[in-house]
Each structure stands twice: as structure tokens, then as C-alpha cells.
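One chain of protein is taken out of this complex; the other chains stay put.
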Amino acid sequence: MKFAICVKYVPVSDQVEIDPETHSIKRGSAECDINPCDLNAMEMAVGLKKATGATLDVYTMGPDGATAALKKCLALGADEAFLLSDRRFAGGDTLGTAKVLADFLEKNGSYDVIFTGSESSDGATGQVGPMLASLLKMTDVSDAVDVSVDSEGALKVSRKVPAGRLSLRVKTPVVLSVPFGCNEPALPTLRAQMKANRREIHTFTSADATPSVLEDLKVKSVVTDVFPAPKAKKAEEITGTPEEIADQIAALIQERRKKDV
Amino acid sequence: MSEILVYAEITEKGLSSSCAELVATAEGISKVSGEPITILAADDQASSYTDAMKLAGVSKVVLIHTLGITYANGDALAPVLADAIRSLDASVVLVPASHTARALMSRVAVLLDTGMTASCFRLETEMVDGKAVIHQIKSSFGSQAYVTCDIKTSPNIITMIPEASEPEKEHGEPEVKVIEKEGLTSAIEVLGREEDETESSIMGADFVVAVGKGAIEGDGLALAKQYAEKEGAALAGSRPMADQNYIPFETQIGESGTVIRPDVCLICGVSGAIQFTEGIKGDPLVIAVNTDPKAPIFNFADYMAVADMDTVLKALLDK
Partner (left out) sequence: MAKKKICIIGGGISGTALGYNLSLYDDAEVTLFEKGRIGCGTTSKSAGTVCLFDDSLKNRYWDVRLYGFETYLKMEKEKPGSTGFDKTGTLVCATNEADEKRIKSGIALAQSAGYTGEYITDKDRIHQILPMIDPEPLLGAGYTQDDGYFDGTMISNNFASKMEKNGAKIVTGVKIEEITVENGTATGIKTSEGAHEDYDVIIDCTGPWSRFTGKMVDLDVPIWHTKAEAFFMAPPQKLDYVFPVLKYPAFYALRAGNNIFICKSHLSMDLDNPMHAGQWDPDKLPERGGTDDYFIEFLFDQMEKDVPGLVDGGLASSWLSYRAETRDFLPIVGDTPIKNYVLATGYGGNGVIEAPAVSRDLAKYIMRGESTLLLEEWAFMRLVK
């Protein structure tokens, strides 16, 4: 079997400042790292790879710095790493991103399972995984928290839904989007990370993309304005001895709960 | 004339409570554009919810009865929805920002090759050159900024964050159209469903006691547990608490955990990073106890006490 995983290199901090005049974003820190739930996806992918003997390729679309995310995945057990980096890929909306990823995934051959994180910590749209599946004519399961293979080669997938889990039997090929916290991601070892840092990253630009896909990257949604969220309110202070504080807290809670009955 | 579509999500939990609310949002667009409002639903059980969808202000309800196919079969349901949206000539599709609906509609967006925005909380519609333009406002950058988006293609697919309260919606008499769809196939077979005890308890709780790193030293966690038990409240915590296995992951509040909508929330020893406060929605009474007078949680809470959580909880338990 052939697996792929798509990861994103995201800003670690969302401490941003907005220039009130220009409405542009001043980012506090340029520090980036692999998107948190992508590591959960990686953990699931490596687990299934071990169980099936499959290969696992890792993809990311982003600037050169995003190789750090790829190297982490190599250290964690991915086989080959692909960086899709070009100004023409950047600035796209979710559908544009999905189209670029789909184009290169398709070029590299048919994958049986493609893993993604459920959503990025910066954009948090959760759209790219299912869009990718639709573009590649694959099915998809979002919020997949567990996966195994049955005797006929189909996947048994546990999907997190509100207040419960669905147990699914899914025929491949499939895109699985994996949520944060559903497993405990392994850490890359020093030895594996050092080897990964020396590995070659396959880099592709718009020159390698299918021309019709490039033409189709016209952005469908545009940001017309950015403005600061209203300033947070300031709480009313409760003071006194711990007993006095407790009395006031109890009274507030009691009053509110009475109202809701 | 084009139409405003409201996607009524149906899961095993029934018809999403967001339906009435999205109709209210659609009315806001309709006031400016003059377009009629249609509710669209597709599910194995779609016809069971006909009455619930007969809402004032809605001109038409289109129910697609997809035999054996539910939201869990995104591969089969998305093309059905895409066809319906195309044939109804929708200018906009309003979708609840649930994980299940957003996954399904992402596939629909591909099939219609149109733009899709995520988790908007407000729409502002204006006529530009005889055409309704919907400015879609969502929070971004960890809720520190609001972003306005326009979609340049039709239909606009917009996922909306559900509000805390469901608006009262009067009954109406829209035209109801039921379409039977048989013979749909999916690569996904649903084998069963397992209820998640812990999570539903913090999600549904009206009183939540939440603890953070401040509970690790001392007896904070044990005291909070006792107090929650005494009050019949659910115990939840911040991400560091779940990361370090002090609380089960299912009870972690936050952007990356569970979003709760309690009536009352007592927050002890949580610094209150935005990733945490994003997990508390609705308009609960929030009381925060923290030793650090500069803790960001105090910008989120209604009431604050600069105090040691252990002593306050002990006093609460002694009452």
C-alpha cells in the first residue's frame, strides 16, 4: 500500500497586532512549527504503515522554511518528503491549496490512504482534507481518531462525531483527517532527527505543476478587511478572606442557577 | 430568481438546532437582495423533520430522501447536494459550522468549483451594481482580529458559527418538496455508534468547574473534583492539564478540545490563553480564581478573585 500525509507549517503564536490605520497584520513572532494535529495524523499514519508495510510520503505546501516540518516527519518515520513551494501557490484560498496538493499527489501515483490534520491552528477551516478527497475522486473521513485494516484490505475507521464515535468500514482510496489529541504523538529521536536533517527534500515549483491547475488557481474568496476584535471586558473583582470570597462566589452561582431553572 | 439556501443538517441527534438560526440569518440577506429562502436537507430520515422545517419566512423546503445514505457517507451525499444546489440556482448556501457539515460542504464546494468561507459569525449584505454582495465576517488569528471576506464565485458557501441560544421561530407554511433518491452507493459503511460518556457530560453540563496549571501544585485538582461532585458540576481543564494526564482528554476545554456552553463556569488556576477561552461559548456566568492579578483569564471572566484556588475551594467545600 502507498500512503501520503499532507502537513502544514504554521505560526506558533497567534499573538498579532493590527495596525489601526492600514488594517494590516503585524505578526509578533515569525516562529513556525508543524501544525499540532498534523502530528496526530503522523502518529496514526506511522502506526498503519507499521501494520501494513506501506510506504509513507509527506507533502507540504509553503515557503522554504517549511522543510523543518518535513524533516520532523522524516524523523518520525516518513519515507520521502515533498515541498511544494512557489509564489504562485501562495495566497490561495482552501480550494486553491487543495488543487495544488491534489495535482502533485496525483502526479506521484495513486495513494491508498492520504492523512491530514483535521484543521490548521491558524486558519482552522478544516476544508482542505475533504476538498483534496473530492478532487482526487476519493472518499474521506474527517475526525478519524483510530484506524486499522481488516482482512479484506478495507479500513476500519473510528470517527469522532458530536458526543460519540461512529464505527466505519471504508474502502480505499480514502483521505483521513485526524483531530488533535486523539493519540499521543511519538517524539523524533536525536538519531532519527539528525539523519532526517541530512535527507534530500524533493522540491517542486509552479514549473512542475499541471498548467490547467495553475490557471485554475484564481482566488475565489478575498479578504476585504481586517480589524481588531473588540477589547476584552474587565472582570469585577471579588475581595476578602477566602471565606468571604467563597461566600460571594456561592451567592453568584446560586443566583444564576436559580434564574435558569 | 436565484435563492438563498439554508442547509439543514440532520445527524443521528436529529435536526440541527442551527436551522432556525440560519433562517434568521438568511432573512437578513433576503431583506437586501429580495431573494426567497429555501431550506435544503438530505438524509435517510429527511422526511421525519418536515414539520420542524416549516418556518416563517421560508418559501420552500426541499427534502431529499437518500435511502441508506446519511451525513457519514460524504462521498455519496455531496454529489446529491451539489446537484440540488445547482438546480435550485442558489446564490448563497448557509451551512452550520459543525465539523460534520463543513466536511460535507467542502466536497460540495469542489463539485461546484466555488469559494467557501469558514466559521463566520456575522454577515453584512449590500447591493453592488444590482447584485447582492455578502461580506462575511469571521474571527481570525486566535480571535484577536476580525476578517471580512467576499466570495467571488456563485454560490457563496458560508459556514456559520451557531449562537448560544436558538431564536424562537414561528411556524410557517412553505411549499414542501420531497425528492426520492435511491441506488446511491458509498465507500463508507456505518457499522455502529458509540456514545461518549465523558464528553457529552461536559458538553451538556450547565455548571462546569475548570482547572488549569495552578491546580497541579497543592491539592487544587482534588479539591476541585470534590467541589464539582458536591455541586453536581462537571470537571474540565485546560490543555496543559490534559497534556500531562491530569484530566482525560475528553474534558479538555479549548480550541483544540471540547467547546462547552454552560450556564456557569468557575475557572481556577487557568491563566486563560485565548486557546482556552475559545472553548467557552454562549454567555455563561464566568468566575475566575487565580493568584496572578495579571492573568488574561480576568479579561474574559465576569467576576475575578485574586486568591489561592486551594483556600477558596476549601472555603466553598466548608459551606
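Read from first to last, the chains carry the letters A and B; within each, the first residue is number 1.
As a working rule, a residue touches a chain if its C-beta (ideal position, glycine included) is under 8 Å from a C-beta of that chain, and two chains touch if they have at least 3 such contacts.
Note that the coordinates shown come from a computational prediction; the quantities given were computed from them, not determined experimentally.
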Chains still shown that are in contact with the chain withheld from the display: A
Of A:187, A:222 or A:251, the residue in touch with the unshown chain: A:187
Touching the absent chain when the full complex is considered, from A:33, A:79, A:122 or A:244: A:33
Residues of subunit A (touch criterion as defined above) contacting the omitted chain: 12-13, 29-31, 33, 186-191, 193-194, 197
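One rule holds for everything that comes next: only the chains that are shown with their structure count from here on.
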Residue ranges of subunit B in contact with subunit A within the complex: 11-13, 72, 74-75, 78, 98-100, 102-104, 106-107, 109-111, 113-119, 135, 139-153, 186-196, 199-200, 203-204, 206-207, 231, 242, 249, 252, 255-257, 263-264, 266, 274, 285-289, 298-308, 311-312, 314-316, 318-319
Parts of subunit A lying in touch with subunit B, wherever the complex brings them together: 14-16, 18, 25, 36-37, 93-95, 98, 118, 121-131, 133-135, 138-143, 156, 159-171, 174, 177, 180-182, 219-229, 232-239, 242-243, 245-250, 252-253, 256-257, 260
